[in-house]
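Right, I'll just put the structure down here and ask away after.
Removed: one protein chain of the complex. Kept in place: all other protein chains.
Order of writing sets the labels: A and B. Residues in every chain begin at 1.
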Amino acid sequence: MSRRVRMLVLGPGLLGLGALFAWAIAGLPAFGHYRGPYGYVLNRLVVPLRHTTNVVMGTNFDVRGVDTMGEEFILYAAVVGVTLLLRDESNARHVERHTRRLRNETVRLAGVAMVGGGLLVGLWLMAFGYITPGGGFQGGVVAAGAVLLLYLAGSHRDYSPFRDAHVLDPLEGVGAGGYVVVGLAALASGSAFLTNLFGRGTTGTLLSGGSIVILNWAAAIAVTCAMLLLFAEFLETYVEPLETEEAGA
Amino acid sequence: MSYLPYIVAAWICLVGIAGIATSRNLIHLAVCLTVAQSSSYVLLLSVGFVKHGRAPIFLGTKLGTPAVDPVVQALTLTDVVVSVAVIGLILALALDAHRLSGTVDPDHIADVSG
Partner (left out) sequence: MTWIPPLLVAIPLFGAAITAGLDHVTPEPLQDAMVVAAATATTALAFLLLWRAEDHEVVHWFGGWQPRHGIALGIDFAVGPLAAGMCAVIALVVTLALVYSLTFMKEAARLFDALMLVALGAMCGFAMSGDLFNLFVWLELMGVAAYALTGFLVERLGPVQGAINFAITNSVGSYLFAIGIALLYARTGTLNLAQIGQTLARSSHAGGLVIVAMTLLLCGFLVKGAVVPFHLWAADAYAVAPAPVCAVLGGVMTDIGLIGVARMYWTVFAAIDHGHAIGDVLLWLGMVTALLAGTMAFLQRHLKRMLAYSVVCHIGVMLAGIGLLSAAGLAGTELMFLAHALLTAGLFFVAGVLHADHGVIDEFRLRGRGRGCWAPAAAWLVGTIGLVGAPFAGVFLGHDLIDEAATALGRPWVLPLLWLGTALSGAALLRAGARIFLGWGDEDDPLLGKAMEEDPLERDVLRPLLVAVSVVAVAAGVAISVVPGLGQRAEYAADRFRDRSAYVAQVLHGRPMKPPPALPVSILHASVASLLYGGGATLFVLGLALVGLYRRRLPRLVAATGERVLGPPVRVLHAVHSGVVGDYVTWVVVGTAVTGAAWALLLRGG
């Protein structure tokens, strides 16, 4: 199909889809008038039952914990997939890593400050994720992003220790597998999979929520390592040859 | 006004899909895919909104204060991770396509057809 034919077919299709959307929107309750009951029930139940004040994380890691397990493995599968797709065997490069340092001192200083700040924010989001807004996933992404800043504000060599697949791969496996192990442990003790079997703790402190803490950290580790691995894969395949070209030119 | 968020969500979806269907660059296509998916985030979050509701975080807040739906927020979080995974794969495939054929135009990498 040529592009013109495609446009001719697509136009009416999008109009039809838009009409369907409009019809559906007409039947939705007005914005702000959520009818429930699922949300209202959980808002009432999660804090007394699990002592976590962040009901969203309580939902994610306890009430709907299986969804989160699937989600963690989606990220895991994506990382394995990207590694598979970029394995690039015919072009096994043994490039000399020329250090290219960023010249502008102000940018470097700002970058270093952001790395520290970002890491702290990420760790805080991870640690307090089930008490205040945050969580393992959010903290993991922020922390991984802060580490990537090392490359942007510094150089490839500064970033190298965080690209080591031999460390990141098992860690990611620990994060993802750890989630399943917690679930299996609950199963082995006679309850349902992923039942929260640990003590509830005191509401509003770091020691609350039972297995939510463990699952939160498992997710945090898995997500951090997954993002670092993704960055490493893309950097290795694409950025390195560019750098040596620049350095050599 | 009370239907505006939903209309925005529908618009984002249609624009995203239009972008995917007419894209000439795989990177652009991956971003359009993300845009199309973000329409589902907007829709989910709007559906769960409660007027004058606070965030569903009860540290220092009395239980029973009106709060928005926490379930859609949890669903959106999962949705975002799915989007990251898919865009990662498509970008990797775009890199491969460029390495093998020199182009990232989806119209010109049709090696198999029929």
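Convention: a contact is a pair of C-beta atoms (placed from the backbone, for glycine too) under 8 Å apart; a residue touches a chain by one contact, two chains touch by 3 or more.
Since the model is a prediction, treat every value here as computed from it, not as a measurement.
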| item | value |
| --- | --- |
| Among A:146, A:194, A:213 or A:232, residue touching the chain not depicted | A:194 |
| Residues of chain B (touch criterion as defined above) contacting the omitted chain | 9, 13, 17, 20-23, 26, 29, 33, 36-37, 39-40, 43-44, 47, 71-72, 75, 78-79, 82, 85-86, 89-90, 93-94, 96-97, 100-101, 106-107, 109-114 |
| Residue ranges of chain A at the interface with the undisplayed chain | 1, 3, 6, 9-10, 12-17, 19-21, 23-24, 26-29, 34-39, 41-42, 45, 62-67, 69-71, 73-74, 76-78, 80-85, 87-90, 166, 169-170, 172-174, 176-177, 180-181, 183-184, 187, 191-196 |
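Simple rule for what comes next: only the chains that are shown with their structure count from here on.
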| item | value |
| --- | --- |
| Partner chain A, residues of chain B touching it in the complex | 1-7, 10, 13-14, 17-18, 21-22, 46-51, 55-60, 63-64, 67-75, 77-78, 81-82, 84-86, 88-89, 91-93, 95-96, 99, 107 |
| Footprint of chain B on chain A - complex, ascending | 3, 6-7, 10, 14, 17-18, 21-22, 25, 28, 30-34, 36, 38-40, 42-44, 46-48, 53-56, 58-60, 64, 67-68, 70-71, 74-75, 77-79, 81-82, 85-86, 88, 91, 131-133, 135, 137-138, 204, 223, 230, 233-234, 237-238 |
